[in-house]
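For this view, one protein chain was removed and the others were kept in their places.
Order of writing sets the chain letters: A, B and C. Residues in each chain are counted from 1.
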Amino acid sequence: MSRKTAQKPDMQPELLVEMYRKMVRIRRFEDAIHLKFLDGALPGTVHLYQGQEAVAVGVCANLRTDDVITSTHRPHGHAIAKGVPIKSLMAELYGKSTGCCKGKGGSMHVGDASVGMLPAIAIVGGGLTIAAGCALAFKLKRKDNVAVSFLGDGAANEGDFHEALNMAAIWDLPVVYVCENNLYGASTRVNKVMKVKDVAERARAYGMPSAIADGNDVLAVYECVREAIERARSGGGPTLIECKTYRRCGHSRSDANAYRDKTEQQEWLARDPLVIARDKLKAVGALTDEDSDTIEAEIDAEIEEAFAFAEASPLPAPEDCLKDLWA
Amino acid sequence: MSRKTAQKPDMQPELLVEMYRKMVRIRRFEDAIHLKFLDGALPGTVHLYQGQEAVAVGVCANLRTDDVITSTHRPHGHAIAKGVPIKSLMAELYGKSTGCCKGKGGSMHVGDASVGMLPAIAIVGGGLTIAAGCALAFKLKRKDNVAVSFLGDGAANEGDFHEALNMAAIWDLPVVYVCENNLYGASTRVNKVMKVKDVAERARAYGMPSAIADGNDVLAVYECVREAIERARSGGGPTLIECKTYRRCGHSRSDANAYRDKTEQQEWLARDPLVIARDKLKAVGALTDEDSDTIEAEIDAEIEEAFAFAEASPLPAPEDCLKDLWA
Amino acid sequence: MPKLTYGEALRQAIKEEMERDERVFCIGEDIGIEGGFGGAFTVTLGLSEIFGHERILDTPISEAGLTGVAIGAALMGMRPIADVQYCDFLFCAMDQMINEAPKIRYMSGGAFSVPMVMRAPVGATARGAQHAQSVESYFAHCPGWKIACPSNAYDAKGLLKTAVRDDNPVLVFEHKKLYGAKGIRKVEGAIDASSEIPDEEYTIPFGQARVVREGKDVTILANLRMVYEAGFAAEALAEDGVDAEIIDPRTLNPFDYETLYRSVRKTGRLVIVHEDTLTGGWGAEVAAKVMEDVFDYLDAPVKRVCAPDTPAPFSPPMEEFYVPGKERIRQGVLSQQ
Partner (left out) sequence: MPKLTYGEALRQAIKEEMERDERVFCIGEDIGIEGGFGGAFTVTLGLSEIFGHERILDTPISEAGLTGVAIGAALMGMRPIADVQYCDFLFCAMDQMINEAPKIRYMSGGAFSVPMVMRAPVGATARGAQHAQSVESYFAHCPGWKIACPSNAYDAKGLLKTAVRDDNPVLVFEHKKLYGAKGIRKVEGAIDASSEIPDEEYTIPFGQARVVREGKDVTILANLRMVYEAGFAAEALAEDGVDAEIIDPRTLNPFDYETLYRSVRKTGRLVIVHEDTLTGGWGAEVAAKVMEDVFDYLDAPVKRVCAPDTPAPFSPPMEEFYVPGKERIRQGVLSQQ
């Protein structure tokens, strides 16, 4: 297991800025969605991604469009990072027929074949074996694509984790498991349900390499994952990467986070991944205050547009319920 | 993880002889059953235990009657070691109403409440979470009993392994997992389906202690398990013990073992646990050649008696099919 | 008599049973964390403060594990009340639910029993296909499970208490729209399923259906949330001149055919309503049985009004189409007249 802290990024400044822009897009999108939910404008429930932006963005910056990801009940950040247009994402949350799943999926199942995002699987752990299967397909087809499977700390206690990682390891599949350890599965703190300190420790049980990254530092995530992706792409097999992070929001729609320790919360909230990224970009001269203001303004406009699109879009016809089951 | 080789046993000679006797009982029982199967006298299929006797016996010698074990599709050895009378065991294999499950269970589900053997679970891995539950019951009832769960190397790749060991670990349950690594799950060699060399290595992923024992040496098994049982009994939590062993027989009724390497087979078959035990007992003066002849003759008589009992016992009435579902 | 919500009644049942019998304990995800949810639908809220964390046992996200643990504990004489957050997750524990819990007693020749309860919330609530199923029928097909499906707080309490005392595995299906959660945890389209709960202790025996509404023209058999939709339909039907009798089976196994047949003999017509999907649903079994046993009393084929044979869609207009409602039930009844 290796621990990664970000080195000086040997990246194009444009790529750095692009990552930052994506993080802002996710943050603003989720903040906006949260308000709409509180207003009662959106049906069902939602699991928001604020605080974990650096993970989705740092990971997906390593991926090509035809690489694929599997996601979870908390998928908006992954979707945006992988390139799902926020219009169709937003429309899906509204249950509109212009949504990325035509309103059939909802928040927990967003996906988009054209950008390599499988429909999110809301069964905790459910995406892990599927990602291994995608990777197997790449291998059988002799393609150099990679599958990335996002999971939470909680998912690491599901039997699927065990079966998936073992299979990925024995067949040297091109898959990277990215565990976002945000310290909680719903209201349950990770130390109550797992004796090991690091989820990454578990990779050893499968003879799989692992690494731990600061999940609030997009550059750290990027670099850590890059190594794993390169290994996977070149036939070197899977990796388990643990990103230490924290959610800024509640678990789902209605959660006051009363089960979280206040000091812990303060410490983590002080490490805002957006601030960390902005400061780093500024330090290397890739971003000015002006740039970042512009980015925020642009993103806000995008989001406004997405809301307008979603709200103006038609609801599916009731009988559309009967479509799309069979190919 | 600790590796155990047998020290000089600080055990009563009677206990040593008793262990040897049990090993002989298992071996002779299985050999006899095998012949009956080849004769077509027994219905269904059977998974025999020859070669692994030292494990069941070395483990169960540490247990009280009111400690419990869970077993697998290969349960006869566990049953005999835990004290299920071979008459009722034999009758069960014959499908007789005097069988330990009244003919309802058959070879793969033998059990006996009065000696602490749960009905064997033929779903690979299925017994592991159940054993944790038994241990939880002991803990909640403030009893100092222990549950032991036998599993194969193949079972260590089932998701249940992961969930069970994790739960056992976080709650410090009085359960000992005994993995009989006989190098094969059916026809599949362990190295094809697992990158780690030792199943015991996996305990670390749960923060659980583990140990490896020579599974063909009953004293090694006994001592290794004793430590784990004592820890569990006194509130120190679970252990994963891996016993390295080999089956002398095929996987099930009809298996010529063509998938096994001949050299490997020869090497392992040369390490007959019965011979090893007998030689050790002789070396410490606990057994003479005469004693061992007597034991064998006594066991053969027991088995003859068991056959006679089973064969003379009535078959269940067809309509008994409808009984025993509901409490 | 205090009025309790469905969720409160379930909580009271658990509390009373835990006080009565120290072998009873709860096991599940997020059920007893301080400051947490008290289970996905708050049923166990506050109980860990009373009974401690040993008896309100929070688990990892490991459904197979917690179900297996419940089975093992039950085999050793405990009385676990296990739960999954959504019934959809029962499929993660299906080996335990089908191959172990309901079979162990039988395959041991009656030597062991598994006195466990599994609670599971069913029903569609705009959360998409993996959080929306009604899965009663999968289990109604499996020999060895008793199945309760309370439609109101009174039944919820009485049936859950009976479940805990039963020596067999019992599944209790609860409907998400009936819990009566308030404030931020309120579910859209929730139905008031609260009841006056007697001060004296009571239990409700399994296998006793409840005649919810008497009528003479048609029998509507409905469970869980569908009892309410059937009620709305019956009101509308009254204006159509059709007098509907509504029967809530309360338990699917054992099933009270006697009460149902009594009604069908009177009305000559039966409409079965469930939120579980149509094909192979438990309504098919009831329809088949009715035909086998009271064929000659039927004036029309038994009609089923159920969710269509698709997964549950997310978007509200489609979900409303999916879940049988008042109007679809009414049409079902009228089409049969």
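Convention: a residue touches a chain if its C-beta (ideal position, glycine included) is under 8 Å from a C-beta of that chain, and two chains touch if they have at least 3 such contacts.
It should be emphasised that the depicted structure is a prediction, and the values quoted were computed from it without experimental measurement.
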item	value
Chains on display which the left-out chain touches in the complete complex	A, B, C
Residue among B:27, B:82 or B:109 touching the omitted chain	B:109
Among A:103, A:185 or A:273, the residue in touch with the chain that has been omitted	A:103
From C:7, C:80 or C:128, residue that would touch the chain that is not displayed	C:128
Touch criterion as defined above, residue of B:53, B:67, B:112 or B:158 at the omitted chain	B:158
Sole contact to the chain not displayed, among C:85, C:137 or C:267	C:137
For chain B, residues in touch with the removed chain	43-45, 95-97, 99, 101, 103-109, 121-126, 154-155, 157-159, 185-188, 192-194, 253-255, 257-260, 315-322, 325
Missing-chain contacts mapped onto chain C	88-89, 91-92, 94-95, 97-99, 102-103, 106-107, 128-130, 137-138, 140-141, 143-144, 253, 277, 279-285, 287-288, 291-293, 295, 300-304, 308-311, 313-314
Interface with the undisplayed chain - residues on chain A	68, 70, 99-105, 109, 111-113, 118-119, 121, 123, 126, 128-141, 147, 159-160, 163-164, 166-167, 170-171, 323-327
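By our rule, only the chains that are shown with their structure count from here on.
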item	value
Most remote chain, CA-based centroid, reference being chain C	B
Innermost chain, taking as reference the mean of every protein Cα atom displayed	C
Chain centre separation (chain A, chain C; CA means) in Å	36
Multi-chain contact sites of chain B, meaning residues that touch two or more partners	159-160, 163, 166, 170
Residues of chain C touching at least two other chains	59-60, 62, 64-65
